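The complex appears here without one of its protein chains, the remainder shown in place.
The chains carry the letters A and B, assigned in the order they are written, with residues numbered from 1 in each.
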Amino acid sequence: MEDIITVFRLLLLISLVVCAIATALSKRVMTALIIFTSYSIVMSVVWLLLRSPDLAITEAAVGAGVNGVLFFITLRKLHLIDKDYADDEEGKIDEGVNVNEE
Amino acid sequence: MNLLINYEAVTSMVLFAIGFTMLVFSRNIMKKILGLNIVDTGVYLFLASMGYIEGKLTPIVPATGEVNALDYINPIPQGLVLTGIVVSVSFSALMLALTVRLYKKYRTLNLDKIYEMCRKEDEQK
Partner (left out) sequence: MKNKKFSSLLKEWYEGNLSFDERMDSDIHKKETAETEEKEIRLVKDVEKAEKELTSKGYKFFSVIFCVILALILILTVNFMPLFADDSTPTANEVYEHYVGEGRDQTGAVNTVAGMILDYRAFDTLGESFVLFTATCAVLLLLEQSKKQKVKEKESFTFSNDPIVCTIVKIITPIIIVFGVYVLFNGHISPGGGFSGGSVLGAGFILFAMAYGEDNAAKIITPKIIRVITICSLSFYCLAKSYSFFTGNEFNGIHSIITPGTPGDIVSGGLILPLNIAVGLVVCCTMYSFYMVFKRGRLD
């Protein structure tokens, strides 16, 4: 039984690292954001395995819920969901969109 | 070799390195903020793994009877991390608000371009 739990733990930790690398390498911010929310969910299971259920509840509500919503709304507000490129090498920022003016 | 036992610590170090690299080398502001969040979770994972002891219980003691402290894991790192997680949301919200203001002025999220424009503005004055 303990061996199974060790394997499960290792799988979770490896998927954490894979999610982090995918977040770093993805070109579009929207993709990075979606991968980051899945990272938070995996993190909350890791908290459960470390015997800290308080942290699991908080991480699931905050990391996957509120944080993701805030990032998403910011992207939507700047009209960047379809067109942003992470490092902006070939990124086309739409000049026609009038976002400013106070 | 401690490396073959401390999986959690090794993972948190790798997460810290990835997040720090994102924070420093990524040009997009949003990805910088994501990188800072990853650094955060790496540090939290390291802290919480320090308090874990094999074969012991969650620190919720029975309501009556004797309490043997050695049956439970360490609650102090949990308390530290619990407050940290909620603060991490508030600072990412603050940074996102600053990002919205920057984008409204310069119409780009690339920090190099923003820096270039700022320099031009300064020299025009």
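Please note the rule applied: a contact is a pair of C-beta atoms (placed from the backbone, for glycine too) under 8 Å apart; a residue touches a chain by one contact, two chains touch by 3 or more.
This is a predicted model, so every value here is computed, not measured.
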Absent-chain interface as seen on chain A, which is shown: 53-54, 57-58, 61-62, 65-66, 69-70, 73-74, 76-77, 79, 87, 89, 97-99
Absent chain, residues of chain B that touch it: 1-3, 5-10, 13-14, 16-18, 20-21, 24-25, 49-54, 58-64, 67-70, 72, 74-79, 82-83, 85-87, 89-91, 93-94, 96-98, 100-101, 112, 116, 120, 123-125
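Here, only the chains that are shown with their structure count from here on.
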Gap in Å, rounded to a whole number, between the CA centres of chain B and chain A: 12
Footprint of chain A on chain B - complex, ascending: 7-8, 11, 14-15, 18-19, 21-22, 26-28, 30-31, 33-35, 37-38, 41, 44-45, 48-49, 52, 56-58, 73, 78, 81-82, 85-86, 88-89, 92-93, 96, 99-100, 103-105, 107-110, 113
Contact set on chain A toward chain B in their complex: 9-10, 13, 16-17, 20-21, 23-24, 29, 32-33, 36, 39-40, 43, 46-47, 50-55, 58-59, 62-63, 66-67, 70-71, 74-75, 77-78, 80, 84, 86-88, 91, 93, 95, 99-100, 102
